[in-house]
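Pasting in a structure now, in structure tokens, and then I'll have a few things to ask.
Every protein chain of the complex appears in place save one, which is left out.
What follows is chain A.
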Amino acid sequence: NGNMKSPNLQDAASPLMEQLIFFHDHAMLVLILITTLVGFMLSSLLFNSLTNRILLEHQTIETIWTILPAIILIFIALPSLRLLYLLDEVNNPSVTLKAIGRQWYWSYEYSDFTQISFDSYMASSQDISESEFRLLEVDNRSILPMNTQIRALISAGDVIHSWTVPALGVKASTVPGRLNQIKFQINRPGLFYGQCSEVCGANHSFMPIVVESTSIKSFLNWISFNSDN
């Protein structure tokens, strides 16, 4: 489901995205706890008619409220670093997808086997059926196999764009003349949507990305079918 109006992250479709969501939830919990605690202390001080005329200094409490935040920060930093290194792990991709951003559509190339390339334009609102997502559907989706390591190499033909699929936890800028690599793995079949994330002209909001994830066998069939054309 690519069309969510709630302020949530989309459901993960990739193991790395799952980990990102867990970290996000963990950090958010810490923040909520801190905010609640501070808010409580602040309001209880404000609505309080006690006065202390002789308060000068207090070493002990100052030490405590320096050490305690440091400990809280460690609780955030450790999972964060773990995730940072996890995202950088080396893996051996089995499929390479090339996505080239152009004004205002994406070109996809699959050249591991034979040369398959096609363009992916947004489907106009008139051509959409009742059940499809306005401004998110495309005429040709990029098909990828699930449970395989995928390497996406993205670039651009004219101006800077950005290729992203939030459900997979990937986003990177596409720069003309530069080839950026994103690695991911999709762990369930389905349709995953994204939108160009770098302002690129008049139709920047109208060049979505749709990844259709399917079984390895179906993917290979699709490759064979398209290679014959």
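As a convention for this text, contacts are C-beta pairs under 8 Å (C-beta built on N, C-alpha and C of every residue); 3 or more make two chains touch, one makes a residue touch a chain; residues count from 1.
Here is the rule we go by: contacts and distances are computed from a predicted model.
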What protein name does the UniProt record of the undisplayed chain give, "Phosphatidate cytidylyltransferase", "Cytochrome c oxidase subunit 6B1", "Fibronectin type-III domain-containing protein" or "Pyruvate dehydrogenase E1 component subunit alpha"? "Cytochrome c oxidase subunit 6B1"
Just the residue numbers, please: which parts of chain A touch the chain that's not shown? 90-96, 98, 100, 109, 111-115, 117, 145, 148, 151, 153, 155, 157, 172, 177-182, 216, 220, 223-224, 227-228
